[in-house]
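A single protein chain has been omitted; all remaining protein chains appear in their positions.
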């Protein structure tokens, strides 16, 4: 009958008989009272890095923006429409999230496109070219392959970009003011798709480190 | 130590000892070979409607754009940066997804803002106002509360907006051409947060119907 | 012999040997003591939506008005004859029903005629045009097919019309007074011919919801 992807219908079936079945009351309550997520996550569209999966988050916990390479553009009150800024504004002003996490990940295709721009745009609109152009000034400062390996350049820009987005976040008056008042915290994180490792940005130095909490380490690969 | 949200660290711990532990080989392979998601989902940032949860999707399956109210703007090759168009272009041209699903949901705060715009913008940038302005001409055609209840107006605009986004999707030459060649399919879906019901858009009529014809009939009232 | 429709005679035969045979005493008692129906149902003439069938009601239970599109006109003490108002008055004042249910249904031909009036009246009397004209001011506020699908427009007006009829019911002094005294209750319901679903109007919001919270979740897609 329907040409809706069969795998999604099967997955939905599994959701209904599994998770939803066990949490139906929570869904009902969330529908009635509205959402009150504690955290905004700015993540990448990448199919391997869904925040709800990585943080094992249930319904109502994370408000999630996903764009290519998890970028936050700078504050630009120019009358244009901005998907990311609108979602940021909504999360901060309406939902009053307490934490914002900019979460990057390894092997990011968008970061790769920023590092080594294609000769030809993908389409006359060149939307990826324009979008990753937000990172251009930064990307151009990453050393060439004469100096760093391709993998090192990629990881470097992935992390630089997270710091860049966090700096852009702070150009939004609402974020800056709330952070200064101690009512909001801004974080960076980076997920290694291959090993499953989560690296967290040290808020003072900007370095990415494995969390020093007493987490069990992955037991086998 | 770190001020990274404790609940996220706990969730990550659970992910590592649970899902990742069982799928580490899949993550490694996905890291090495790159992602090949079969479907692009355009979903809302809402914390109650994560596509990976609703479709019980594993790593590598869904490339996911999340913006407020799951909008696709029309094709505008104007040299500006467009988060959604860039991600769409990447999914179609680089990843070559076969299916695109625009997935809305009930009780959407963005749709509510489009129906009943706030008197005052949330910030001088008025990002939500501008973003939901993409729906303004349509929203103005929804009858007032003299005729339809607030809930009916909301559901109506949620569904109208999905059809609107699908129409906008088809203004992108790459989508239109691939769909005409039968190499891509475009779908609409709507998730009822309260009941967990998934409604799927009939591609011919635009109506939303539940996919489960063989549902058990209600057995008690 | 008689040219009375054969199918009705056969059906009557089946009634006599079945239902009547098992309930003959009840029929006799109802004949002797008179009817004491607890509920007035205002339903549509549609052959697919008989209230006794849908509510599996036995003799003596439901006093039933059936007109096209289950409309209740407003209170008009103008000296004309009014089939619906007369039956309403009889049910409330003589029979003293406790509940009134205005029951609409999907795919209603009358509602369709109100949404998209025919260019030509069906007859010089234009009785359907006049009757459905009771809904005209409301119907004109339903968005065009540019915005909502034909099916969505139809369902919307079906539900709006039920609320409209309930508002008209309350223009009858006898209904208003008894309801205020807590001696009568007024309800809306909507029957989906295709799926058999019954939706009930929430008396506070006017929304239509399925009464069966404890439904089994869909088990297969």
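Going by the order they are written in, the chains are A, B and C; count residues from 1 in each one.
As a convention for this text, a residue touches a chain if its C-beta (ideal position, glycine included) is under 8 Å from a C-beta of that chain, and two chains touch if they have at least 3 such contacts.
Small disclaimer: the values here were computed from a predicted structure and weren't measured.
> Determine which one of C:53, C:145 or C:205 touches the chain that has been left out.
Among C:53, C:145 or C:205, only C:53 touches the chain that is not shown.
> Since one chain isn't shown, list which residues of chain C touch it in the complete complex.
Contacting residues on chain C, toward the hidden partner: 1-5, 7-9, 11-21, 24, 27-28, 30-32, 34-35, 37-39, 45-50, 52-57, 59-68, 71, 73, 75-77, 79-91, 93-94, 99, 101, 106-107, 109-110, 122-128, 130-134, 172-174, 185, 187, 189, 192-196, 198, 200, 202-203, 211, 213.
Operating definition for what follows: only the chains that are shown with their structure count from here on.
> Using the average of all C-alpha atoms in each chain as its centre, how far is it in Å between chain B and chain C?
39
> Between chain A and chain C, what's the gap in Å when you average each chain's C-alpha atoms?
Between these chains, centre-to-centre, one finds 53 Å.
> Using the touch rule from the top of the page, what residues of chain B touch 2 or more other chains?
Answer for chain B, listing residues that touch two or more other chains: 196, 211.
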